[in-house]
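A single protein chain has been omitted from the complex, and every remaining protein chain is retained in its original position.
Think of it as A, B, C, D, E, F, G, H, I, J and K in the order they're written, each chain with its own count starting at 1.
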């Protein structure tokens, strides 16, 4: 077993000090992204109402993006020689997202809850991007790419809230 | 909001009594399958050692099967008019799988832990199959199909344990 | 020309007695499925209103499933050496589905009429499944597969009725 | 509910008078094409004899063309703002095609009955083409395209009758 | 540089007199089609409200048809040896379409404005078709094909206006 | 080396007693399926006469199904921790199929011999299905799927025998 | 053997008189199109000079169009029940195209000779289109489609002659 | 209707002040990119001379990149809650590109005019990139990606000018 | 213009003497292969009788092989710097194949005439292969590959003659 | 029924004497290749140990090559008009390969046994290649192609034996 | 011929001074990347031992990334109007990578040597990224993208070194 902030591998990508900071930033976003995928699946299964089919399909498109993003973040942590933690209990405890209600949810509330979950995830990514520039340009660029895609999805969700 | 065992929809597939039993059986398997996918991802990211690449790829193939299966089970519950629950806290609390260690894990231990997780999931599916025959042949057939695929994956994992 | 219940082929799959019962059960479902495809096409062409595009596309996805199912049922009857009957007059006379109205139909009514047609078809399949278990496990398994797919489509239709 | 000959939509493609004539011509061909698809499926399931496989496959190729054509005709009627009618009872009553026999049919008779059904459909399309030129060049062009494809299929069927 | 109505090429497809009339008819439709694509993109970006996603996707499907059509028309003019003019200023000046508003537009108004733009384009194509029959059957057939596709798209837009 | 009826793996899917019965049933069908593929290849290479091409192609389609089936059965035996035996000598000795003649074979005899071989294989599968229901629902479901496909192929072969 | 102008088939598409005229028009174009494909292949193999690669590829794209067109014309003649004649000696004798020189040909001369061959083929198609309108709208529409494609190819060849 | 610089949506990505500056920078580039696509299409249709085919194909490849880029920029503006303006009159008025001549244009002049249009677009993107770094790293990264692709296309155009 | 046996290119693949012999052998086979493709197309269009569809499809598969082969041979001649001659008059004069009859031809005669044409082509290829071994191993290997494919096609044709 | 060494077809590819020798050489290789495919499948199902997955996948890639090769050899024998013999008893009796053990086999022994089986097959092919050069260049070239592929597979197996 | 640091093209992307620095940085990375691809191919061909297949496949995946990267870097230098130098002698002289041994190399040493080569390449890219930010954001972004991909590959190699 290894500690979390010193690389387990022979060849270090970053210094130990930077590794400590970068991996902490990425770990928080990893947990958020895993929670986001599970939350949007919950929404995908339980939405009801006239626009059911449209948002049901839209959520699966977002989930595909989110799953690829969480994999990308976790593998970046591994690349730095640190253990990423994406276990259910860790996600349940340390995610910044709100808990999704346990019921069938109408279209408009589904859109609002899903957009809120995306916004929380984006805020955390934006915060990390500001700090990563001086630590690791490659992790920074990865987070910019992920946030760009989520922000576009946010537009396509919240455009539906304008009555 | 609806209660869990009476269908929210106008047209019932099963009687309320059967709905109660079937949905409870499926909910437990849903939680196990979601946990299984997260656990195998954890294994996929943190495996180390000479056979890293082979098991890294193998785990992603199993995860793809598991994700399709959890989606299939959740949507079957929704089809019965009941709310499936796949939220992180629910998974963390009610899954029957063991917690994966937080460290880089060698090849042979990775195989053993992953095979154990699969076996727990299969046991729960097998138990449900025995009870579903009299309740809902369609849910039974779905669980048979899922267990068949997981049992084949189990073979291809535990064949690697024979030294 | 052959009678309907004795196989025309040299090698019998089932005994004549079982053939009689199995083919009668399958023939009724064949007629329902052909009617279902024509009825959903009628709905697909004549739906109007704000959600036109979503249900227009959804109906074509269901129709694809239904057409494959009616082909599968008819070819199972032929496999048993019996003549399946899918001619327009037979369908018009012996189908259990309600007649679709001859007019442009609004979104919500389209959903309701289509869901009703699916439910009638599923009920007949469910009834056949109960009887086929002792007669022919292969015809039973085929009907389970068809009903499973239609029940999922039913969910995605009637979820739109929850206001 | 709307009358059949005045467009239900705000923007008319054709004048009401032309709409009346064009939609009547298309409706007859729609019914024939739906019957043709069902009739050829009946032939596809019930053909027997040494050339079974060849004509079984050939009929499915023709059916694919016919189904696309009936969809195209029905959607053209809808485009004109008129309700197309493709319901089983309507097809059974107003189609111009002969009734297919209820029995297993030998190869050569299958070819002859299928070619006859195609010829009846083509004659009706040819008759419509002559009238549509002055009414609606777009409906005319659509019918020319459909008849062209069916005439080629007719060749490939009746070439098999030359002993 | 060439004049607009005499072919620049060695081999003439049409006489100079016909070239003059045909190219003028096609040039007006070219400008309309380019404007239509830009107008529908404007609608695609700025639609808001519950049905956002459906019409957002639908508009991109129409735009793909329209872009292929404008390319087809421009290349037909070039084939006749005449210079097609699809520059922004020409489009802004000579298009027959109304100007799209500069704001976020609700679903129902988006549908109405887009259907109006399609109808204007179709009217111009229909008018050209009437004149092209005696001038150039190939340009006539091309315009019939383009109008047929746009008329089908118009149906699928204005069906959404029926409340 | 292991004995045949006790699983070689750490985690048992079935009890030893069930393993003994299930693996014996599957082993007989494995041998039949391997022989069936070789026999149909022999037919595929040596058919002659006017319908050569049709049956030559048809046999390869059946062989593809049969090869996938034998692989599926063998891997199910391995999944149970038992050694499947598909070696040439075992196939030659224990298969239930008749020996194919060593000569060029005319079309009609090819059809009859191939249909006979399929029927023998189906009878053995049907017999196993009856016994597997109480032993292992997953092996039962697998055999139902395999027999369903072979029965359809049998129809398409013996339909050619009806003169 | 049959005469050329009376259909060999049981069901006539056209009257004998029309068949005579239509098949004569199509036969001349068939021969031209076969010659065009062979001539452009000759050009494709023997072009030399700096632009070799561009025109070598362009000619193969045209040949693909031409081959599909000659097949379409020949099968239309067969559809009418008449024997199409595409044998080398017939092509050599009755084609209207000029003979291609037997030598390596420079780029600019290759473009000119190929464009000339296309123009001769188009002139013959245009002449047939004028006559086919009253005889057979389906053959007319087919020739319009073929000439449209060849005229576009002609543009892309002769645009290269403008120095 | 909304003003241009305050987001219309509930959840802001950027502060209003940054939104004002970012959207203005993106709007200018949007207009340039739309004009670039129309200008290159004009070039694509009207190029003549021996290298016609090569530059005709090359321009369509560039246009595909440019269209995807203008869509990306417009949707980024919408994501910020601002109305992008891509209407023909706006493009004609505010684009920074030179007007393309209305005539058939020789190869070398086509290359020069197209390269000039690309260079103008790149200069504007480069200028925006310098300012966006402090305003919005995601918009900056998007513009870097677009300019990178256009600069590569510029190389492949102006490499053709070196005599 | 060049003479036929001295390479037109700067870099010779073979000596002039070998070039003379190799190109003469290849030219004869080129002419045969072009004639074979035209002859089989003639057969493809004019076959009639119960097996029409099977041989109609089979001939197109052979024609595809033959066209690729003639292209390969012609381009090998060009590679040697010699002008290949595939013009219709040359084919009509110097091909070794028999003339196909001008009539609708029954199935069995179609098979016999097509197999004869293939055999003539193969004999010429076999004769060339014997001589090419000492002249040019690459041309020899190309002819072996072509003859191998044609011999397999010959089998699948003449297997149909065995009554 | 035919004798083995005189072609059953009307058109001989080889003389009877050559046919005798060539078909005998090919028949031995056919039997070896069929046995090789069955043997490697046996290995594929029964391999165990840490490298299970890698060799399991590798064996299926080799089997695909081997199956295509045995089909190619058998069809070459048929092309010569001789009956190929690939029946299980013939394979069991006349194959030159060693019998595979009936047990779960460890990785390294699996590699060694599979490489031995490949080497035996290659030796037989190499021996045939030496004799076929004077008998039939096309059969020789086919065997060279098959051996080339198997020799590459042998490398990728025995490279794993180097400790 | 041009000097290396002044653009050969009419339109400069960067100032001459920046061009000098940027192109020097890119040239060193180009040489490293070309050497890396050749070195990994050497490893790919000469690896031996039980894990041969896994690392053999893994190296080809890395090589594909590396080749695309070297092409991207070279074309960026060309885009700046400078001559990239990727000739073998230049690579041999100026690459920073160690020389690979000339022998068959065991699995673990292959992994170590390949990971070392990747690390050297990454260090050079990281060093360039630090300097490129002020010189050319587009070259900087390109190097970030390349290093990100190589760092992930490095993880998947050195994870295999952890015993």
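Operating definition for what follows: contacts are C-beta pairs under 8 Å (C-beta built on N, C-alpha and C of every residue); 3 or more make two chains touch, one makes a residue touch a chain.
Please read all numbers here as calculations on a predicted model, not as lab measurements.
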- Sole contact to the chain not displayed, among J:13, J:63, J:113 or J:159: J:159
- Query: Thinking of the whole complex, not just what is shown, which of G:7, G:28, G:54 or G:139 touches the missing chain?
  - Reply: G:54
- Message: Among H:58, H:78 or H:147, which one touches the chain that has been omitted from the display?
- Response: H:58
- For subunit I, which residues touch the unseen chain? 8-11, 13, 75-76, 78-79, 137-138, 141-142
- Item | Residue numbers in subunit K that touch the chain omitted from display | 1-2, 8, 34-35, 38-39, 41-42, 45-46, 48, 71, 74-75, 77-78, 83-89, 91-92, 95, 99-104
- Given the full complex, what residues of subunit J touch the hidden partner chain? 115-116, 119, 122, 129, 141, 144-145, 147-148, 151-152, 154-155, 158-159, 161-162
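Here is the rule we go by: only the chains that are shown with their structure count from here on.
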- Homomeric contact subunit A-subunit H: same or different residue positions, threshold half: different
- Query: Between A-H, A-B or G-H, which repeats the contact pattern of D-G in over half of its pairs?
  - Reply: A-H
- Please compute the C-alpha centroid of subunit E, do the same for subunit G, then give the distance between them in whole Å. 31
- List, in ascending order, every residue of subunit H touching at least 2 other chains. 8, 48, 75, 78, 104, 141
- Item | In contact (per the touch rule at the top): chain pairs | A-B, A-C, A-E, A-H, A-K, B-C, B-F, B-J, B-K, C-D, C-E, C-F, D-E, D-F, D-G, D-I, E-G, E-H, F-I, F-J, G-H, G-I, H-K, I-J, J-K
